[in-house]
Structures are given as structure tokens and as C-alpha cells.
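Removed from the display is one protein chain of the complex; every other protein chain stays in position.
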Amino acid sequence: MPRQYVMVVRCDDRPGIVHSVTGAMLAVAGNIIENAQFTDPGSNTFVMRTRFVSENMEFDRVRGGVVSSLAGTDIDVQLRAEDNFRRALIMVSKFDHCLLDLLYRYRTGELQVEIPLVVSNHPDCAEMVEGYGIPYLHMPITADTKAAQEAKLLELIDEHRVDFVVLARYMQVLSEDLCEALRGRAINIHHSFLPGFKGAKPYHQAHARGVKLIGATAHYVTPDLDEGPIIDQDVVRVSHTHDADALVRMGRDVERNVLSRAVQAHAQDRVVLIGDRTVVFP
Amino acid sequence: MPRQYVMVVRCDDRPGIVHSVTGAMLAVAGNIIENAQFTDPGSNTFVMRTRFVSENMEFDRVRGGVVSSLAGTDIDVQLRAEDNFRRALIMVSKFDHCLLDLLYRYRTGELQVEIPLVVSNHPDCAEMVEGYGIPYLHMPITADTKAAQEAKLLELIDEHRVDFVVLARYMQVLSEDLCEALRGRAINIHHSFLPGFKGAKPYHQAHARGVKLIGATAHYVTPDLDEGPIIDQDVVRVSHTHDADALVRMGRDVERNVLSRAVQAHAQDRVVLIGDRTVVFP
Amino acid sequence: MPRQYVMVVRCDDRPGIVHSVTGAMLAVAGNIIENAQFTDPGSNTFVMRTRFVSENMEFDRVRGGVVSSLAGTDIDVQLRAEDNFRRALIMVSKFDHCLLDLLYRYRTGELQVEIPLVVSNHPDCAEMVEGYGIPYLHMPITADTKAAQEAKLLELIDEHRVDFVVLARYMQVLSEDLCEALRGRAINIHHSFLPGFKGAKPYHQAHARGVKLIGATAHYVTPDLDEGPIIDQDVVRVSHTHDADALVRMGRDVERNVLSRAVQAHAQDRVVLIGDRTVVFP
Partner (left out) sequence: MPRQYVMVVRCDDRPGIVHSVTGAMLAVAGNIIENAQFTDPGSNTFVMRTRFVSENMEFDRVRGGVVSSLAGTDIDVQLRAEDNFRRALIMVSKFDHCLLDLLYRYRTGELQVEIPLVVSNHPDCAEMVEGYGIPYLHMPITADTKAAQEAKLLELIDEHRVDFVVLARYMQVLSEDLCEALRGRAINIHHSFLPGFKGAKPYHQAHARGVKLIGATAHYVTPDLDEGPIIDQDVVRVSHTHDADALVRMGRDVERNVLSRAVQAHAQDRVVLIGDRTVVFP
């Protein structure tokens, strides 16, 4: 059975792009399985995600064909064999519901990621992670060690060829420099339906306000806390019978679902950034 | 078949309330069909909504029995025959999707309200309303006439024995005095998932932020705009393919559903206020 | 502003289809706004829906280009200017909730259909329909007149250049011949979550079974009653407190939503049949 590839192209919009891109695929006898496109009218940006099979694939030939056929535009091409999974480094503190959900879906294969390492500022989740055969690094952080530890983190990301970072209820605020270094490749789960309840203790804020739905938001990390591009969101219905503790409890289910979906979408190259907004191909 | 009644009791919590209230019902041979209670730990408030049948009902006897048995507490009792529908005055401007949904559900009987009058600052919806056999009053508002028109509105509310007011996309801001006069008995639909996008053009705000769900909120009107106690909320999933106009269009469906549910809940005495939060019995 | 077109192509899958189709569009300087594809592995069927703009459109040139470039395969091409709306004939009996929802969305423009005629076996909905400026034909049906009336219906479909028929709670069973004549272009709303409760009184069946969700199903009509290809479905949560009448009432909301979504999808050429299953492009 021929191997499957996924290509993402982003460039300025103009007539003929799809014709050009598919021409480059034909040169390696590629046959499209799935294709999705979107043109953002505001920024005149074209984005395309294509899955195709090919029996005589040549990466450089496809990439080169796409780029040369679209010469003159600012173009971004990603091309990957689908079985060459994206590599995710997970960070966690003590709450482990998101972590466990990611690990379980990793093991069933539905996430389509490699997880070379889990890093935590606490030792609590070591046993769970190691039970899934994944190394766990306890990396405590204090105000004094923060800069050094973040530098070490970047080294680990490099060393383990990490594609993206997942903050699975990691309770440390990243420095502005680290946020910049990870721009577009670090996913956070915020335990509220942004922009509703920014900041600390969002479920307590939600309870005080008497809302009838609570939610969670997966977004890319930016220096502007809780303001990064949104990847996914979801909500669950609550009522007057639920106190703040109940909201925390119910929120866990939403958080794990939203984060896992966002990680899966990113791992499958379904998320494309256009400014502060995301395109998420279904 | 015996007639059905609905009673709502709110008082400070203490042991024996249900026993006392049901004792008062037994005095008129009442038999409970449906009963729901909630005790708010924060304020130590007890609320109870009971539907019962009785073949020899005496309103004063039940009310008196409840009050005397709970002497010494600050108690609020509402008692109504279920077929004696609450009377709602609807206010609307030009957007008619919420209005039409209310009128249709009024005609099928599922709202369980009387609608003696629809008031609007525009003439546009007259034909639709009159088609449902309901009087329509065009009451234009300018800065100069606002005070006089609001005074007239209060007269109409009195004259038509109106129980509550529904702002079905009524685009005028009510004065602080009018908000106070209608406290707890005026329902507004805000076209966003509060507290997410307060103020004007919430769908455009939502689009700019790139959210993945948009929503609507039905709440009681208070002088603090968009901050009143929430009765109901709902959301719908959106994606990068939806521009602000599409969000407006999709938002209409959520708005009409949320407002109709809130009106129905209020009309059936299912909503009880405790401070800035609501109890909504299902 | 250049005019917008929508093209749907269905053919046997093979490499190069998208390249060929986009080549034919380039010949009229077409630029793609939206593009979706699907290849069904079971039947090796390729389907593609493309929206594009063009300032010098020639219908025959695009159609011819597509067909000649894909010579040798069994190919089906639909091409339409988007502002040339599909024409829907609606049929209804007495329940008017689906009808009203369709008419309202027709008037707001979100359905993107023309409605040249509403046909009913009862006179009840005449006023509502005519209020929207649409002719209403009362066409009673008895066992004796059924064949003649169905023949007349087919004449009306021809005369009014009707693209598809919507059975908006039309309570007559169509003859096998009529079903065949309308294959793939008649949409029915079944008031249950098929295949759960086929046949009559599905809400009463659902209540007797004690289900916790009830639903509705929009599908294409086939001679095999309640078995046609499904276009859309939805559900709503119910509980022990809801008797069969309440299920009927709650079901109305689901029915109107599901049918309107299915009609909109069909009207926008988003639904493609592959055997007994549908592709519905989002």
C-alpha cells in the first residue's frame, strides 16, 4: 500500500494556486485523499491542507515544484509523511486529568504523536507517565532558577527534536522570551471559556457570576497571557446546584477533551495561524 | 379533573419548612405533582417550587398556613392557578427573529403566557404581531421623549396587568429608573455569551477574537448594563469559515432559543432570584 | 465585484482530477474561494465542491474543459451561478412549525432558495404562506384522486422549474412511482432519530422505551419508507418528567432545525449522493 503524505501550503491568494500545487503532486504520481482550503478575505491569505498517496515520492521535488510554480509570493510549505509523527513535549504540574487523557490517546494511537518527554515542576505525576513508558523529568522552578530552567527546557526541546509543547495544566507562567521562542508551537489549556474569565480561579469567577455554561479554551501561548490564538473551545451546562467545587470537577472533563482535540489537530497539521486567529481544518 | 396550582416559597433556611408547607397544602387536600427545592448555602436561603392539584382550593388558607407555620422568618410566597397564565409585554425594535419565535410558541401554547401588547420604537413588526391577534403599539423614542415614553410604558404595564416585560432585541437602553421599576420582571436577550463580549457589536468582537463558539444570554435587566442575573445561555460552534455576518446569522438561532426558554421558565415560575444569581428549576 | 459560481464534480477517482478541474477554471480566470473534496474508498468515488469567482465566465467552456480533461470516466458536473438560487417546492399538511421556519429563513435570505409554490392537502397554512408572498395550492388527496394529484404535482414541478421538493411534515405517503421520479431531489423530515423509531407516532414509541434523547432525521425520499439516504440528524435531551406530549413539543424544535439545515445544504449544492449514503460538505 502506498505511503500517505500531508502538505500544508500558505501564501498570498491569487488564481491558479491549486492548479500549481496539484501539478507538483502529479509529478510524483500523487493522488489526493483529502483536501481542504480556505482563503481569508481580510488578509488575502490562501491556506491549503492536502493528504495524498504516492508510490514514488520525492520530497524536494514536490516542495520545489510548489515553490517555483508560485514564485513571487511569500509562500510557506510543510510536507511530511503521515507515519512520521509530530513530537510533543508535555508539561504538567499536579492536576493530572489532561495528562492522563493525552497519554491514553497517545497509547491508542489516535493522537498521532510521539511523546519523547514529560517535564514537570512537581514529582507527582512521575509514576503515571513512566507507566506509559515515557521519561519524566522533575524540573522544579523558583524565581531564582526560572531563567536557567527555561534555558534547559529549550535545550531539551532541541535535543529531543520536539515539534511542539503542550501545557497540560502547567501552572507556571512562562517568561516572555520563552513564549516568543515557542510562538505557534506551544498549546495551553485555559480553564475557562475565554475571553470570559481571564486570570486566576476562573471557575470561582464563573460561579460568582452565576453563568449557566462553563468552558475551557485551548490556545497558542503568547506573551499576552490568556490572549493567544484560540484552537478549540467547549462548554458544559451547569446550574444553581453546582458550587465552585462542582464547577472545577465538571470543568475537568471539558478541559481534557478540548486540550486533546487541540493537540490532535495540531499534530495532524490541521491548524494554520493567520495573525491572531487560527484556521482549523476539520 | 382537579385544577393545578403552582406555589413558590422563598425564606431563610431552617429545619421543618417542607413539612410546614406540605401541611398547609394538605389542609386543602392538595396532592403534589412536582416538587423541587434548593438551599443556597452562601445566603442560607431556601427556595421551593411545588405544583399540586386540589379539588377544594382556598388561596388564602394555603398562603396563610404557609406564612403562619414559618412565622419569624422573612418569607415570600407566590401562589397561582396554572391555567391563569402570566402576562408578558414584549418590546422589540426591528430584528424580528426572537419576536416571531415567541409569538409562534405563544400560539402553540407551550410558552404558557398571555401577551396583551407588543410595544416597539419602530413600526416594522406591526403586521407580524397583528397577524397573531395581538395589539401593536408604535412608541418612537427620542432623547427628548424618552422620559415621557417610559412613563407611558409603566402606565401600560399597569393598565394591562402585565407580570413581566420581554426585551426581544429591543435596541433602546432603558433608563436607570425604569430598570429599577422593573427589577426582577424584565428579561433581556444579550447577543453574546456574557460576560464574554459586553457592549455593542458582540459578534464582530467575537469574530475579531477568533472564538470557536458564539452564544447568547438571557438575563434580568438591571441598571448595570449586561450585568443582570443570568437566566439562560447557550452557544453554537463556529469556525474560521464564518465571517462576522455569518456569526450574526447563526447567532439568531441561539438568541431565539435562549430567550424563549427564559421566558417560558419565568412564565412558569421556575426562576427565583437570590442576590445576583438565579435558581432555575428544570 | 466578480460573480460567484459553485461547481460540483463527481467521478471515479484517479490521480490528477483536481489539477484538471482547476485547469478548466483557470481558462475563465476563475479564482477559488472555497474548495472541499472527498474520496469514498468503498466505491472509489471522487466528489468535489468548489466555489469560485470569475469575471469572464463561460459555462460551456468550464463544463467542457472538465469533461474533456476527465474523458474515459463516468463524470457528473453541476455548475451554477450562486445568485441563481435553487427552486424548492414545499409540501405541508397541518403541522406548520417546519414550514414557518423555512419561510422565515427564506425571507432573511439565509436559505438561498426560491420558493415558487407551497402545496398542501389541507387549507390550514394558506394564510401563513401567502403572508410571505408565496402562492399556496390546496390539493386534497383521497385514495381515488391520489394518482391524478401526483400527476398534477409532477406537472407543477415542471411548470415552475422546481429543483427539489421539501416535505415539511407532509403526512401523505408518496407512491412508489413518485418517489422514483423525485429520487435525490425530495427531502423529508422524519420525526425520530432514525433508524430508532420507524413508522407512526415515533415520540410515543420513544416515550414507551424510556429513551433519554429524542431526535429528528432529514433524508431523501425513497420508495423504502424511512430508509432513504440521511442528510442531517439532531437530538435533544429528555427526562422522565417529559410525557409523550412533551416529547412532541420538544421534538418540533429539533425537526425544524434539522429540516432547515438539510434544505440549506441541498440548496447550496453541499449534498452529494454516493449509493445510499450522503456526502455533506460543511
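Just so it is clear, A, B and C label the chains in written order, and each chain counts residues from 1 on its own.
One rule holds for everything that comes next: a residue touches a chain if its C-beta (ideal position, glycine included) is under 8 Å from a C-beta of that chain, and two chains touch if they have at least 3 such contacts.
Since this is a predicted model, take the numbers as computed values, not measurements.
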| item | value |
| --- | --- |
| Option from C:14, C:138 or C:212 whose C-beta touches the chain left out | C:212 |
| Contact residue for the chain not shown (choose from B:13, B:110 or B:276) | B:13 |
| Chain not shown: contacting residue from C:232, C:255 or C:269 | C:232 |
| Listed residues C:155, C:176 or C:243, member touching the removed chain | C:243 |
| Where the missing chain touches subunit B, by residue | 13-19, 22-23, 25-26, 29-39, 282 |
| Contacts of subunit C with the absent chain, listed as residue ranges | 38, 40-41, 193-197, 209-213, 215, 229-235, 239-241, 243, 274, 276-280, 282 |
| Residues in subunit A touching the chain absent from view | 34, 97, 100, 104, 108, 110, 127, 131, 239, 241, 249, 252-253, 257, 282 |
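One rule holds in what follows: only the chains that are shown with their structure count from here on.
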| item | value |
| --- | --- |
| Same-residue or different-residue interface between subunit B and subunit C, half as cut-off | same |
| Subunit A-subunit B separation of Cα centroids, rounded to whole Å | 42 |
| Centre-to-centre distance between subunit C and subunit B (centres being mean Cα positions), rounded to whole Å | 37 |
| Residues of subunit C whose C-beta touches two or more other chains | 34, 282 |
